[in-house]
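All protein chains but one are shown at their positions in the complex.
The block that comes next holds chain A.
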């Protein structure tokens, strides 16, 4: 009965057990009606911190999900199509970022470029579960979030080159990727800045459903940010409000242990971020962010919780960035042993191994995907290279959505509805 036992472990979110090791903490976090639904998650330890386990309605799903990974159980987690989709997305992220590094050193890209190598499992694991109308808010490390959300590689590459065909017409740059069509709400330079914005987007979704009576509006927002952000005041303010108003948001912490050169352990009084969720009345989950399947399982539950209207979740993904903070970072402070430990857990290699060993696809099919992605990225570079730089007149455009300020145009309609309204407003 390995299968059913595995299944029981597989969905830890429905198990109402609560393991506690510190009695004095039990009362403060005992399940209350406020929590609403059944989302009580089982606790597990974080081996990397070697800290005495604390109680809480908070779990690390990593252990539970790990238990059911035996190869004999076929296709528990993903179908072939899903597997290939995940693989393709992660390879796209990796190939794209590697190409960015090349282009930067050739001078085609400039300014601050922050690469996502090593963290692909988090982006793919979460964003591939979203619909087009769901929104994603990210930080400056946003290229791969944009790609996972569906922004074409060509648009992202052109934006990085500063060309007018970029997703923000060259005005935003690496750190400010926006896409109305794909509901990518940025790209923010200041850490923590995106969290209130994401909370606001979730508020809109709830407002649309309840005030504007769009009954089927169940759009979810994902906020991605790092471990350094978890010491910032805005983070806590938003955890409070999201839980208070039961907003459909998932706070995804990409804990890669380093904020430029500042280690997470040096800057945080309690390094276990997932525990900060229950302090505000939402579940906090820790997951192995180097394993896309585990991330995907946690994401499924967190996103459907939000869609059902049960409120926010805090998910801490233990992950690692293989490169420095940005392409200008000499990356001298990180221990090479730590780096090689995490490189051995490369999410793409892990997924590839899983797919092949579970006989979901053959090595040849995966290689074909690799090749296809290489072509996509090369094509993106060519496209970006050949695209024109922004014209002089573009400098003064888009400062306002309604530049003339009057609201109504000469034809009697609102100016902002006229697709050509910014033309002719640049004074050069």
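Keep in mind that, in the parts below, a residue touches a chain if its C-beta (ideal position, glycine included) is under 8 Å from a C-beta of that chain, and two chains touch if they have at least 3 such contacts; residues count from 1.
Please note the rule applied: contacts and distances are computed from a predicted model.
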| item | value |
| --- | --- |
| The complex's invisible chain, by UniProt name, from "Glycoside hydrolase family 31 N-terminal domain-containing protein", "Pyruvate dehydrogenase E1 component subunit beta", "Protein YIF1" or "Mediator of RNA polymerase II transcription subunit 17" | "Pyruvate dehydrogenase E1 component subunit beta" |
| Touching the absent chain when the full complex is considered, from A:212, A:244, A:328 or A:368 | A:328 |
| Of A:83, A:125 or A:162, the one touching the omitted chain in the full complex | A:162 |
| Residue, one of A:212, A:344, A:368 or A:395, that touches the chain absent here | A:395 |
| Contact footprint on chain A, counting only the chain that is left out | 110-112, 159, 162-164, 168, 170-176, 188-192, 228-229, 231-233, 259-262, 266-268, 328-330, 333, 389-390, 392, 394-396, 399, 427-428 |
